[in-house]
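The structure that follows is given in the form of structure tokens.
Removed: one protein chain of the complex. Kept in place: all other protein chains.
So, chain A:
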Amino acid sequence: MSANQDGTNLLEVRGLTKIFGTLTACDHIDLDIARGEIHALLGENGAGKSTLVKMLFGSLEPNAGEIFWNGQAVRISSPGVAKKLGIGMVFQHFSLFEALTAAENIALSLDDGSPISSIAAKARALSFSYGLPLDPESLVGDLSVGERQRIEIIRCLLQTPQLIILDEPTSVLTPQEADKLFETLERLRSEGKSILYISHRLEEVKRICDRATVLRHGKVVGHCNPREETASSLARMMVGNEVQAVVRAPVEGIDKAQPLLEIRNLSRQPATPFSIPLKGINLNVRAGEVIGIAGVAGNGQGEFFESVSGEVLQQDAASVRIRGKDSGSLTITGRRLLGAAFVPEERLGHGAAPRMKLSENLLLSRHATDGKAFVGSGGMVKSAAIQAASQRIIEAMDVRKSAPDPEAAALSGGNLQKFIVGRELDRRPSVMVVNQPTWGVDAGAAAHIRQALIELSRSGSAVLVISQDLDELFEISDAIAVMHNGELSKPIPIAEATFEKVGLLMGGAEPGHAEHTLETA
């Protein structure tokens, strides 16, 4: 324990416990935050980080334990109480009205009823003094994700908090935007404010945090100074064992291989005022390679996936070609019959029907593709066959579950994702398109899924991976293209790709040179 200038910590937590049903999300958590420090809260998905901070912010009530603020025992019964004490929070998912201006959004969160113009002036002054330029008159719908986060931070700062909680703030930022954020955080620390920084990105925790508390399965497994640790020692504390590294064998002669998925000048008008239009996207994915598409969330990746999968049809049939056949006007079933397979970003409600059993969810994407294996003539479902096939997938992907054939919603995110990916791999598709393959998935399952995708490509399939996780893309891709504002950059071969290059493209530094992709190398 360090940095205790006047004897008491700003915040002390003792034995904080939260129980949901049979799950103990937080189990006797102890935590100290000193004045003027950036304190990291590390842990995998499901380790209890969010539950803990929700209790600190008054969104959840603890079952047991005590919270001391400036040495005084306090009961934080609502976010209003937390704000009065001086605790501010910036959530991972923003709560902003897209149709209102930044200033109006800030005004909504302040109770004092002061006029919009004075709020806008205050916000503008504050934003410049902290190096977070923001135009309070701009419509939120027109702002980038990074700018929206600035609104959240500024509206938090306007309440002059002593402790600022940031939940995974960089997960939606480009590397350059993240750098800006770090400068702001250091500035806040120098003013004596404390920051609780939640993340699972080890490098940035090492870079900016003074101390770290590591959670695993709802328990504190260690306090440490992240600067004295290595990324892998921190990962070991988080995960509990060494994460197996993904093996990616180099491929030879990929340039001559057949393109199995061809996107030619794919454009799409925005469906709603806040969705992104696609602008002339070109891309080839050849047999045997993994192409990664990087990009900050909300730059057209969802729209692109829908267009490629056939959930939305194209005017121009030649804009999507699967195994050499024009597929733009085929439905998702037609594209599957050509050998393509798709894994969407959302698991529950898109890739799987939450209230249906795993075996029924197998049928969801495979009722038409496997000949008469699952659906007999006359439309009768062969339930024995789908049970057997889902069992096969469960074993192949090491899906852990509590019942023989549970509802999809009963599985943890990682296990359901393994099932959904396995459901498609089991068909040995010749084209595989995956959106955010390991979003919210724990490290062990993520490594398993990545390895499976690489192996699929090496067996002669074309694999397209859309992901926000740059580490993941660098791990599995043979080339990385970047999507920004509905445009796709030329793919950069992995040997030439650097975080900086990709990061600049993610920020829109070099858009609109997608024409080159049609060149044959």
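We take it that contacts are C-beta pairs under 8 Å (C-beta built on N, C-alpha and C of every residue); 3 or more make two chains touch, one makes a residue touch a chain; residues count from 1.
One rule holds in what follows: contacts and distances are computed from a predicted model.
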Record-based protein name (UniProt) of the chain missing from this complex, from "Chloride channel protein", "Succinate dehydrogenase", "Fructose transport system permease protein" or "Inner-membrane translocator": "Inner-membrane translocator"
Absent-chain contact - pick from A:Ser95, A:Thr160 or A:Ser190: A:Ser95
Among A:Thr213, A:Ser307 or A:Ser365, residue touching the chain not depicted: A:Ser365
Residue among A:Ser129, A:Gln258 or A:Thr333 that touches the chain left out of view: A:Thr333
Hidden-chain contact residue, picked from the options A:Gly48, A:Pro169 or A:Pro344: A:Pro344
Interface with the unshown chain - residue positions in chain A: 20-21, 54, 58-60, 77-80, 91, 93-95, 97, 107-111, 155, 309-311, 331-333, 336, 342, 344, 346, 348-356, 360, 363-365, 367-368, 375, 378-381, 383
